[in-house]
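Missing here: one protein chain of the complex. Every other protein chain is in place.
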Amino acid sequence: MQTQTTASMPVLEIRKMTQRFGGLVAVSEFSIALGRNQLTGLIGPNGAGKTTVFNLISGFYQPSEGEILINGTITAGLKPHKVTSLGVARTFQNIRLWNQMSVLDNIRVAQHGSLDYGFFGAMFRTRKYLDCEAKIEKEARELLEIFELDKQADELPTNLAYGLQRKLEIVRALSAKPQLLLLDEPAAGLSSVDAQELIRLIHWIHETFDVTILLIEHHMDVVMELCSDIKVIDFGQTIAEGTPEIIRNHPAVISAYLGDDTI
Amino acid sequence: MLATTIQNIINALQWGSFYALIALGYTMVYGVLTLINFAHGDIFMVGAYIAFFVATFILSQLGLPGWAALAMTIPLTMILTSIVGVSLERIAYRPLRRKGAHRLYVVITALMCGLILEHGNLAFLGASRKAFPALITEHVYTIGGVTFTNLKVAVIITAILSFFILHWIVTRTKVGMAMRAISYDKFAVPLMGIPIDSIIVITFALGSAFAGLAGILFAMSYPVLEPYMGALIGWKAFIAAVVGGIGDIRGAFLGGFLLGAVEIMVVAFFPSTYRDLISFSVLLVILSLKPTGLFGIAKTTKI
Partner (left out) sequence: MSRQYTVQLILVTLGGIITYLAYEELIGLYTLSVLMFMGVNIIMSTSLNLVNGNMGEFSCGHAGFMCVGAYVSSLLGVLLFSKDKIFGPPLLNPDLAIFLFPLVIIVGGIAAAVAGLLVALPSYKTRGDYLAIITLAANYIIISGIENLSVIGGSRGFMGMKKVINAMEDIIYLPWMVIWVFVFTVGTVWVLRRYTSSTFGKGVSAICQDEVAAEIMSVNTNKMKTITFMLSSGLAGIAGGLFAYIIGYVNPGSFNILKSTEALVMVYLGGMGSLSGAILSAILFTVLLELLRPLQIIKWVVIPLVLIVLMQFRPEGIMGHRELSDFFPRLKRFYKFK
């Protein structure tokens, strides 16, 4: 499934993607190219179409026009789990953990796409099954240890503090060893102290795991601090892109966020 | 050819009327509580039995003529049946809801209530079938090869009237507005000062009353009562409600007539033992093509 990644090929490339829901144009001619190990922010006011972009990338919607390439493979017609196997993982705006499964199992199930045994392997506990399960368990525990969640490995996610649930969701996404990580408002609902810690965490993930990150965020300070590149959309249209400095002073961005005073 | 077609349409309308009337009760309760009230078919059976006892009592004890007995039987049966329906809600469903039980536990309780009604009836009234007294004399009319009775026409008209009454209640009255509000958002409704429990009781009362009405009409059309008469027809009416799009009374009404039509068509062309097989297969196909029924709105998953 994995395609060879060459240095020059972008991890994610979107060409003039448009998405319509009935008469509403949720995303219009959205284009982006993310190289390896880039950390890009996607911002915009409420209802700008940011999450729709994520849903399109992860295969939950099929774009009305345009195409999405992940590591050079066109994702058109692929179901979300296939897109995930191309090396994409994401988190959700509202945490979507499996709440009646232990923290460890949440990580384990996220390896579903890379299991190399099937139903009969599970039935007869073949060598392949045992090796695969042992490897998954070992890697999951290691990952939890890295993120200091190992003590909660057998807890249910609902018993974790909100900030830890956010963290667990990111860890779950990372556990699938993605090349592209989509983070949908990871700081939503966090206190400013927790948000600061999250910034450090994302920064650290970006440096350690060799992963391209696309980040949706409402907290401007989070985006400005983390991202080298920012893309701003409003009503589905791309209105600005560039470094934090450019965005900070871009008139279209200011008017989109603060309203137009030239009425 | 034309005569047979019209004949079949009349038969289908009459047969579908029963399904429609029962399906209305299913769909209303579902709309408000998202509860599949599996006891509803048996409430229809109870309604028919209540009608039997009320009618025999009035005929034998009060010695009233048939039409007067009918005029008294209809409201009495509807009231008594709705009392049965509301009791189920108060005794069995509400306490469970209060305890925060999973929705499906309430469904299982409803199934159990249905079993109790069926077998309680069988245990206490015996296995002998009851013959429903003739309340009105049946006249057979034949116009151009199409045969129909005054009873058939009455059944169809009653079903259509019932639909309009219920539709009016749901769309035009305050109670109906509250019902629809509950089906949209169960949590916001009490905050708006709407007494959710009274609305639920009214829903059960209305649904059961119309099941009782269906019971009377059924008993008059096919005057042999037995405890299991509600089981199969109830399941089928539920399926009709789902095919129409459960929670929507237009859907229930349409689904009921659709099922009636399919069954009459099958009987017209195939041996009657194929009725269930073919009609259920048709429903399976409809649901596969339109997964939320004819009037159902597809729920979009928000991420």
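We just call them A and B in the order they show up, numbering each chain from 1.
One rule holds in what follows: contacts are C-beta pairs under 8 Å (C-beta built on N, C-alpha and C of every residue); 3 or more make two chains touch, one makes a residue touch a chain.
Here the structure is a predicted model, which is why all the values come from computation and not from measurement.
Asks: Among A:Lys16, A:His81 or A:Lys151, which one touches the chain that has been omitted from the display?
Replies: Of all options in A:Lys16, A:His81 or A:Lys151, contact with the hidden chain holds for A:His81.
Asks: Of the residues B:Pro75, B:Pro95 or B:Gly145, which one touches the chain left out of the display?
Replies: Checking the options B:Pro75, B:Pro95 or B:Gly145, the one contacting the hidden chain is B:Pro95.
Asks: Determine and list the chain A residues touching the chain excluded from the picture.
Replies: 58-60, 79-81, 84-85, 89-90, 92, 96-101, 105, 108-115, 117-119, 121-123, 125, 129, 132-133, 136, 172-173, 176
Asks: Going by the touch rule given at the top, which residues of chain B touch the chain that is not shown?
Replies: 30, 34, 36, 92, 95-96, 99-102, 104-105, 107-109, 111-113, 115-116, 118-120, 122-123, 231, 235, 238-239, 242, 246, 273-274, 276-277, 280-281, 283-284, 287-288, 291-293, 296, 301, 303
By our rule, only the chains that are shown with their structure count from here on.
Asks: Roughly how far is chain A from chain B, centre to centre by C-alpha average, rounded to an integer in Å?
Replies: 50
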